[in-house]
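Here's a structure for you.
Partial complex: the chains shown occupy the same locations as in the complete assembly.
So that you can tell them apart, the chains are marked A and B in the order they are listed, and the count of residues begins at 1 in each.
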Amino acid sequence: MMTMIMIKVEKMVGITQLMEDKVLMAFASYATIVLSKMMFMSTATAFYRLTRKVFANPEDCANFGKGENAKKYLRVDDRVERVRRAHLNDLENIVPFLGIGLLYSLSGPDLSTAILHFRLFVGARIYHTIAYLLPLPQPNRALAFFVGYGVTISMAYQLLTNRLYL
Amino acid sequence: MMTMIMIKVEKMVGITQLMEDKVLMAFASYATIVLSKMMFMSTATAFYRLTRKVFANPEDCANFGKGENAKKYLRVDDRVERVRRAHLNDLENIVPFLGIGLLYSLSGPDLSTAILHFRLFVGARIYHTIAYLLPLPQPNRALAFFVGYGVTISMAYQLLTNRLYL
């Protein structure tokens, strides 16, 4: 009987058990999806740079011509700048979601409340990207932004009211 | 007595117990505060864009005029660019603090040393924002930047000397 207890303990405290927690598993899934979506923005930028021949660095357009001939590709393009603004907006909003969301997930929230937060955030950021890239008329993008912003503030509020330690 | 031990074990290993750790609770509080401050920069940008009528996307100023008339609002403004530079500087510095700070918090540091690090960082970043937005004369902003930078390097140094595993 002694032995049996010790095995149980060994099994329970392994680090992999952390990921048996449903809230943390859900956070891992939604965070991975929204980060993969953000990484897609790099691909979109590369796609527009190559198809429109719009580059920021001389070495990037060396294949398209020599010397002065290549310099004409060092230019700014509306389409590329739009993707880059969407990418930067993602960074500005997904970084707080990652930090606050991870700590919120570890603080023992109700599972369905937590999943509602994650779903709203990821849905809002995907809609934000669609609204930015098409583009859809305002206030589509603004609403998507504020839903994501509100979700993060809601998690921050719950963390600070339940676990404040300064 | 057997039963009593097992209950104790069950209670201790739940994921929510992670957040009973005082260093992690303190990190969660300070990280949430500094991320909320960073999110405030989005609101400040939106405020200046709307009050000064300075926009980056045609769909954002569609309410202010039609066609060519709206295009005059697609411009660059010193005040807006200043907020955006402050926001980007936040991102560049708060991301390392989040990553290194979380791992440092999990590595079992002394509680009062850890809290000193967190307080200095958060105070320095709040002062950095004030110094950037007012603006205060240099070297106010530079000093705030270097205090935050030094705190992160100090935590990185302690992590790498205590827990290096390559």
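The working rule: contacts are C-beta pairs under 8 Å (C-beta built on N, C-alpha and C of every residue); 3 or more make two chains touch, one makes a residue touch a chain.
Bear in mind the structure is a predicted one, so any value in this text is a computation, not a measurement.
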How many copies of the chain make up the whole complex, given that 2 are shown?
-> 3
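One rule holds for everything that comes next: only the chains that are shown with their structure count from here on.
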Would you mind pulling out the distance in Å between where the CA atoms of chain A average out and where those of chain B do?
-> 16
Can you name the residues of chain B that touch chain A in the complex?
-> 2, 5-6, 9, 13-16, 18-19, 22, 24-33, 35-36, 38-39, 41-42, 56-57, 59-60, 62-63, 87-88, 91, 94-95, 98, 102
Using the touch rule from the top, collect the residues of chain A that touch chain B in their complex.
-> 1, 5, 8-9, 12-13, 17-18, 21, 23-24, 82, 85, 88, 91-93, 95-96, 98-100, 102-103, 106-108, 132, 135-138, 141, 145, 149, 152-153, 156, 159-160, 163-166
